[in-house]
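The complex appears here minus one protein chain, its other protein chains still in place.
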Amino acid sequence: MKARVHVSLKNGVLDPQGRAIGQALHSLGFGDVGEVRQGKLIELELTGALASKSRPEIEAAVKDMAQKLLANTVIENFSVELVG
Amino acid sequence: MKARVHVSLKNGVLDPQGRAIGQALHSLGFGDVGEVRQGKLIELELTGALASKSRPEIEAAVKDMAQKLLANTVIENFSVELVG
Amino acid sequence: MKAALITFPGSNRERDMRMALTKASGGKPPVDVWHGDSDLPQGIDLIVLPGGFSYGDYLRCGAMAANSPIMREVKKRADNGTRVLAVCNGFQIACEAGLLPGALMTNAGLQFICKDVNLRVETTQSEFTKKYRKGQTIRVPVAHHDGNYTLDADAVKKLEDEDRIAFRYADPLGNVAAETNLNGSVANIAGIYNARKTVLGLMPHPENATDPMCGGMDGYGLFESIAESLA
Partner (left out) sequence: MSEAKKAVEYPKDLMGLTKAEYDLVLEIMGRVPNQVELGIFSVMWSEHCSYKSSKKWLKTLPTKAPWVICGPGENAGVIDIGDGDAAIFKMESHNHPSFIEPYQGAATGVGGILRDVFTMGARPIANLNALRFGSPDHAKTRHLVSGVVHGIGGYGNCVGVPTVGGEVNFHPSYNGNILVNAMTVGLAKQDRIFYSAAAGLGNPVVYVGSKTGRDGIHGATMASAEFNEDSEEKRPTVQVGDPFTEKLLIEACLELMNTDTIVAIQDMGAAGLTSSSFEMASKGGMGIVIDLDKVPARETGMTPFEFMLSESQERMLIILKPGSEPQAEAIFKKWELDFAVIGHLTDTGRMVLRFSGEQVGDLPIDPLAQASPEYDRPWVKTPPQKPLGRVNHPLPFVEALGKLIGSPDLSSRRWIWEQYDHLVRGDTAQIPGGDAAVVRVEGHASKALAMTTDCTPRYVFADPVEGGKQAVAETWRNITAVGGRPLAITDNMNFGNPERPDIMGQFVGAVEGIREACLALDYPVVSGNVSLYNETNGKGILPTPAIGGVGVLDDVSKMATLAFKLPGEAILLVGKTQGHLGQSVYLRDICGQEAGPPPPVDLKAEKTNGDAVRMLITKGMVSAVHDCADGGLAVALADMAMAAGFGAEVTLPSGDEFEIGFGEDQARYVVTCPADRAEAVIAAVEVSGAPVAKLGLTGGDTLTFRGLGTISVAQLKAAHEGWLPGYMAGKQ
């Protein structure tokens, strides 16, 4: 069982990395690119007792991980997806 | 029209970030976490002439961007997904 | 002053900080505390979170250190009024741990910056800066990749209203302008206080400006101020 946590900057928070990527794409000749945002995708392998729990329980546990560590909720949003 | 490019380290390539995240989760009490890998998710807004092309054409263009800039293909893989 | 200096795996400016603290307290070194300890010694009146790359700055700068055992104790002591000085990575940790508002993002130029900068002392109504003059410009180095201080406009206004902005990036004459904004920080902010002004977080390294042979003395006032306040 795997979980994917997608962490992205909140709307309205300036994303310097995204902006730089956008500029670089333009200068490479990819003119038709508008806003670019860069986020993180963290893939976790779930093992042990957790892996055999119900999906809602697992999801709750992963959300807890995201809340506590994986995302900084002052500036970031996250979403959790279970795979497999 | 949006594109999402998911960039991840190739299998077998050391992921120091992932490793450190895994350890931190363990010490936070999330023991049932196995391997952790951290990747990037880059979201691009597509505009202009590109946005009105066919999906395969758009996909090819975004792949080209990934190849040239978004991913370091020496150590990273990428996948492209079109949204909307 | 009885200071505790906290080291996390990956801290690397604890030695610089130790030299500055020792000098300011008449040769008495701070107590070294390891991140895995869950206790701080009794009688500590200043907790220092030094610079570096705790946990490699992986995931987000300071995020993992903010969750280490010692930080629970640091928060408890800070709540009880113990003074905290959080520099660079320490500032990032303090924000992640909720000791200070806001977040530190990647520098607007996306590059690590190591150089001397001019800081305008925004307030001397603090135990950390009372030896400076208000509006004085000091020359102190920075060395960071993620010093872009981010906070929403209302919260910035609140900091301003409450006189909680400690330092701003300026020019040598103390002018604060877009061109003197080193890293994209909102309102050129280089350092801030908590509501009670017992916690100071800043990106620049005053500890690297406490020796005439290496970096000058402009940062020493901060250490003298806090040492005198806590004497």
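By written order: A, B and C. Residues from 1 in each chain.
Everything below uses one rule, namely that contacts are C-beta pairs under 8 Å (C-beta built on N, C-alpha and C of every residue); 3 or more make two chains touch, one makes a residue touch a chain.
Worth saying up front: this structure is predicted, and the values here are computed from it rather than measured.
Chemist: Among the chains in view, which touch the chain not shown?
Modeler: Those shown chains that the absent chain touches are B, C.
Chemist: Check the options C:16, C:96 or C:122 and report the residue that touches the missing chain.
Modeler: C:16
Chemist: Using the touch rule from the top, list residues of chain B that touch the missing partner.
Modeler: Given the touch definition above, chain B has residues 9, 12-16, 19-20, 23, 72-75 touching the missing chain.
Chemist: List the residues of chain C that touch the chain left out of this view.
Modeler: 9-10, 12-13, 15-16, 19-20, 36, 51-53, 55-58, 111-115, 141, 143, 145, 205, 207-208, 211, 213-215
Keep in mind that, in the parts below, only the chains that are shown with their structure count from here on.
Chemist: Please flag the chain sitting at the greatest distance from chain A, going by CA centroids.
Modeler: C
Chemist: Once you find the CA centre of chain A and the CA centre of chain C, what distance in Å lies between them?
Modeler: That pair's centroid distance is 29 Å.
Chemist: Taking each chain's centre as the mean position of its Cα atoms, how many Å separate chain A from chain B?
Modeler: The computed centroid separation for chain A versus chain B comes out at 10 Å.
Chemist: So which bits of chain A are touching at least two other chains?
Modeler: 68-70
Chemist: What are the residues of chain C that contact at least two other chains?
Modeler: Counting only residues that touch two or more other chains, chain C contributes 59, 63-64, 67.
Chemist: Under the stated contact criterion, what part of chain C meets chain A in this complex?
Modeler: 59-60, 63-64, 67, 95-96, 101-103, 105-110, 148, 150, 184
Chemist: Per the contact definition, I'd like the list of chain A residues that touch chain B in the complex.
Modeler: 6, 8, 18, 21-22, 24-25, 28, 30-51, 61, 64-65, 68-70
Chemist: Residue numbers of chain A touching chain C in their complex, please.
Modeler: 13-14, 16-17, 20, 68-70, 72, 74-75
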